[in-house]
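Everything on this sheet refers to the single structure shown next.
As you look at this complex, bear in mind that one protein chain is not there, while each of the others sits in place.
When the chains are written out, they are named A and B in that same order, and each has its own residue count from 1.
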Amino acid sequence: MGQRDPPRAVVLMLTYITRRIAQSLMVLLAVSMISFVIFQFMGDPVLTLAGRYATQEQQEAVRHSLGLDRPLHVQYFTFIKNALHGDFGLSYVAQVPVMKLIFERLPATVELAATAMVMALLLGVSLGVISSLHPRSVSSRGIMTGSLLGISLPTFLIGILLILVFAVSLHILPSFGRGRVVSIVGKWRTGFLTLDGWRHLILPALTLGMYQLAVLIRLTRGGMLEALQEDYVRTAWAKGLSPRVVIFKHALRNVLIPVVTVAGLQMGELIAFSIVTESIFQWPGSGKLLLNAIYETDNPVIVAYVMIAAVIILSINILVDILYGVLNPRISYD
Amino acid sequence: MKRVVVLALLGLLAIGLVGLVGIAKDTIVVAVDAPPQTMNPHGSDSDANLSIMANLFDGLLKRDASGTLLPALATSWERMDALTWRFHLRQGVKFHNGNDFTWEDVKYTMERLKIPYPVSEFLAFGGLVASVETVNGDPWTIDITTTTPTPYFDQNLHQVFIMDKESTESRSIGEIGEQPIGTGAYKFVEWVKGSYLRMEANEDYWGGAPSVKYAEIRGITEPSTRAAAIATGEVDIVQNIPVELFDIVTGNPNLEAITAPGRRSIWLGLRNTPGFPASDIRVRKAIYMAINEDEIIDKVLRGHGTPCAQIPDAPTVGYDASIERLPYNPEMAKQLLAEAGYPDGFKIKFTGPNDRYVMDEQIAQAIATQLAKVGIEVEIDTKPKAVYFPEMDEHTLDFYLLGWFDGSFDFGRSFSKLLHSVDPDAGLGGLNGAEYSDPALDSLLEASFNIIDPALRADALRLLNRVAMMEKIAIIPLHYYEDSYAVYKGRGISFTPRPDTWIVFSEMSIGN
Partner (left out) sequence: MIKRLFHSRVLKHFLKDPLAIVGVLILFVMLIGAIFAPLIAPQNPYNPRELSLQDSLKPPLWMHGGESPFLLGADDQGRDILSTILYGCRTSFMVGFSVVILAGLLGVTIGLIAAFYGGVLDAITMRVADTLFSFSTTLMAMLLLGIFKGGGIPLVILAIVIADWVRYARTMRGSTLAVKQEDYVEAARAIGSHNVRIMFRHILPNAIPPILVVAAVDFGAAVMLEATLSFLGVGVPINEPSLGMMIASGKNYIYAGMWWLTAFPGISLIAIVLGVNLLADWLREEINPRLKRG
């Protein structure tokens, strides 16, 4: 290891990224194949679609128009070809293009997830740091107990409790929906620009982010406690540097690396728990869409959702890898 | 520091108060338990969707709040012979995009019904239409001929909404599913899926502009959320007060609860294939008598239902008021089972939906509990309707739960779908989930198809009903729902529920 010429490091990094992207594409292909095959064997949308009173002939006509009577591999290739154009077919239930359905609901989920993550990161890291400075103090113990509860309470219970306290008993916050939303940039409807939107966002974001918050508190605290024992920190103390510099510049930076990595890799968890949160708060996002699609066996929606989730997760992974490399110069990409 | 705290508290308070500002009162917001699925009026035959379509579109005919069939886009109609129906069309009607309504739109609509997914779920009805032609070259008089004699053809026309040929042909199915263009009392404004549907009054409506300027529908499936929405006044009217929260809602002084006897009957289908325990009439009677319907209504529905003895309700042709329920008598049930050769009972699989009818899953569980007391071991299998109804169409069930309410008010149509022996080519028994088959009942039904005189036909259907229920125990009836609504007081909203549970905004008003 040691110092490398900047250009060489950049080339190495680019090679690494390219390799990762290639690997991710292979994973996506595998995922698409698996989900496609699975759906061939699941349920028969024809009967629901032809309506309650259709005859056998009419059902065959529906089957043909859905393309369900062509051989499996032909259907798959058509599926892939269309997918590359962003066409995942029509939702069985709404007869509207699936991609449109998902992308319409995505802003709601993205805003919810982003708010939850930002809150969890900001609060989690700060509380973690605070509780690591004076580990035996009352407030630290309080924070630790709180975080222990935070990881022991399932998300759905947190949601129910929050609704019970703030909406039903105290009547100060709404219990469902997004409230008034404003259109910005095309189809993106945001709740960030209205007070009503924020009021509706508080409880769901808290519910979704609670687990992450607790995990981050514990992680940060653990990392800080370890870092504060390290030699280089002791040296900095000895040198007489101000406490603030010591904490933030030295210890925290090294703790942030694993924290950010973990936070980034929690994408899968975040997507999964947004489904639960959206269900409890009737939040009109893509998670709720998936849940409805599951109940109604709306296969095109489920397949498209799985693919999109895969793309998001794989992209975030690559980003985190890059970020990790930037933050920690000791990593080599060979 | 103290100042910061005070400011924060004030801020929180402000946020809380702002939320209490009401909506400008030219809008009525209704929360329903099933959100709209599509704006394509033929794309879904579920009542929830048709209810909404009825605001944006018109059919040739319509039904008023009491269920009477009335002229709509047709000013008058008559049945000419067994296969021909004549309609006089209304002139001067315009679609929301300005196009004129003509007979060609009717022809186009009828033909569109025959196109399978993703266009139409009304394939069976479409299959009944043979042709649509003008009479003597008069573009305002048309004859619709059916493929087979269908006495209840006109009874269905309030659910078949007329589309504008020109704009439907020129748009993709995706657009049609999102931007409806009809002739209805309300025009489409906006549909945010999963949140709300907004409509505005059609000032040029042929029936006169409706008094409520803006109409909004919010689909809230979760019962407690729906109750919360009306309790806080976030919506003006809620349809289907969850039974477990009924008292909380009615006890709320801001709300006015309206209940009406429902039209939908809930009943149990039971297989009678030879060799199956329930092929013996004594077993069927035993199961009927082992079910304590009063207890189900009292404990599961919390009182919000009435026992029924047959599938149709009072206004339906074929309803017979003289049919009575078999009494609850578990001792007798056990006796009958023993006589039939099942002194220790038997096992049976029960299938039902868990997301379609009020308390459907809980009713299934209650039935299992009650039947266990006479020795019948019930294996419960409940599933989402999207999985359940296809299974029903495959006729593989043994013992199942179904809710039924025929929008065409005709028991003959109901029976042909539900209980006639399964005959796919003739389109009979499509929903006969357990292959119930009784040749005597089949003949009674088939005989009624050719009777043209409505009174004679009604007699024939009543006979069919009576024999099916009292002699054959074709099904085990449970109850009719109670339709319930809650209206937020103090906003001057005038709302009368319809027996078909449709939400028709042109029938509402906001008082001064």
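Please note the rule applied: a contact is a pair of C-beta atoms (placed from the backbone, for glycine too) under 8 Å apart; a residue touches a chain by one contact, two chains touch by 3 or more.
In this text the structure is predicted, and so the values were computed from the model without any measurement.
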item: Residue of B:56, B:106, B:157 or B:228 touching the missing chain in the full complex; value: B:228
item: Options A:98, A:112, A:276 or A:304, residue touching the unrepresented chain; value: A:276
item: Identified contact with the non-displayed chain, of B:83, B:135, B:248 or B:422; value: B:248
item: From A:68, A:148 or A:170, residue that would touch the chain that is not displayed; value: A:148
item: Touch list for subunit B against the chain that is not drawn; value: 223-224, 227-228, 242, 244-245, 247-248, 292, 295-296, 299-300, 354, 361-362, 365-366, 368-373, 377-383, 387
item: Interface residues of subunit A (partner: the chain not displayed); value: 23, 27, 38-39, 42, 135-136, 148-149, 151-157, 160, 164, 168, 222, 225-226, 229, 265-269, 271-273, 275-276, 279, 290-291, 294-295, 302, 306, 309-310, 313-314, 316-317
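We adopt the following convention: only the chains that are shown with their structure count from here on.
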item: Subunit A and subunit B, separation of their C-alpha mean positions in angstrom; value: 39
item: Subunit A-touching residues of subunit B, taken from the complex the two chains share; value: 12, 15-16, 18-19, 37-38, 40, 43, 45, 116-125, 127, 173-174, 177-178, 192-195, 220-222, 225, 228-229, 232, 234, 355, 384-387, 389-390, 393-394, 417, 424-425, 427, 430-431
item: Subunit B partner contacts - residues on subunit A that touch it in the complex; value: 43-44, 46-56, 58, 61-62, 65-66, 90, 92-97, 100-101, 104-105, 167-168, 171-178, 189, 195-196, 198-199, 282, 284-285, 288-289, 295-298
